[in-house]
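Removed: one protein chain of the complex. Kept in place: all other protein chains.
What follows is chain A.
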Amino acid sequence: MRFELTPRPTISPVMRTLAPVAAFVTAFLIAGLVIWLMGRSPIAAFQVYVSQPLSDPWALQELLVKATPLALIAIGLSYCFRANFWNIGAEGQYVMGAILGSWLALKTHGTDAGFWVMPAMLVLGIMGGALYGLIPAFLKTRFGVNEILTSLMLVYVAQLVLDYLVRGPWRDPKGFNFPQSVTFDPAATLPLLGEGSRVHYGTIFALVAVLVTAIVLGRTLFGYRLKLTGDAPRAARFAGFNAKRTTMAVFAISGGLAGLAGISEVSGQIGQLQPSISPGYGFTAITVAFLGRLNPIGILVASLVVALTFIGGESAQILLKLPLDLTQAFQGILLLCVLSADALVSHRIRFVTRGGRK
């Protein structure tokens, strides 16, 4: 006996809408079972993971803070993934954006350089990420090197460069030998949205990126070019779309948005450079992009959901002594459930037995 997935002749729109809901319920049930097996109450865990963060104003702000880099990076990645290019190196592009942007912050530190510093840092951040993203694109178009390997390996290069800088040339001389830079001047700090808020302008950038991307992917020839390149590369060539240029463009956009996320996080959230400036946003954003089905609005929602698991995971670690790894496991379960639900909407499972039918 074997299973077969056969495509459904028609896809019901109701099922299509309900699929993510069913996926979430299933993911929560599986996670609940795991937590129960670990000897904790699934109900309490649900409260810590979901109910508390959503009812606490501080946690809601934290949710936006965490969702911001995820959304920015995932939106960028959606350009690559739509065109069927596998940029796994957003984490490195994020770090490089942060480094290049911070260079200006450190250069102007202690001077009375004016308001132009912050916008210039953002531009440098975008450039840093974009140029770093273009390396795998160039290697792919020029030499045919697989972009999955190069983009992933460049993550480690970027992380080690950052490590070197904050332990070496960029270390704060008055920082008691801690591996960190000086704290950025106010002119080099991304403003917060309102007094006493923790949410910075990066959130606005993310929302703008979502809206612009929704228009670009849905309404422009460039968006169609990406879709066609991803779905039918020969047809894209037939349409006259230059494959090399497409590759370069999507990696530059994807890297640029990751770089913007990096410099926003450093200048708006952390306030200085340190060896670790990301809890793996660049990798988690891959999950976010697919949870959101590469749709800009979907990515926005997915970034909030995944940010929630980050916050809930931290609280669960403190309150229930649940390991932080469980959060990552849950993110994985969630992605698996969403992808399975999508597959089941468009396909049905058939059991085939040898020698007879059904």
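Points to keep in mind about this one:
By definition in this document, contacts are C-beta pairs under 8 Å (C-beta built on N, C-alpha and C of every residue); 3 or more make two chains touch, one makes a residue touch a chain; residues count from 1.
In the analysis below, contacts and distances are computed from a predicted model.
A single chain of the complex does not appear, and UniProt lists its protein name as "ABC transporter ATP-binding protein", one of "ABC transporter ATP-binding protein", "Cation:proton antiporter", "L-lactate dehydrogenase complex protein LldE" or "Carrier domain-containing protein".
Residue A:K227 is the one among A:R171, A:R198 or A:K227 that touches the chain missing from this view.
When the full complex is taken into account, the listed residue touching the unshown chain is A:A235, out of A:V145, A:L160 or A:A235. Annotation for chain A: contacts to the undisplayed chain at residues 9-10, 219-224, 227-228, 231-232, 234-235, 237-240, 242, 352-357.
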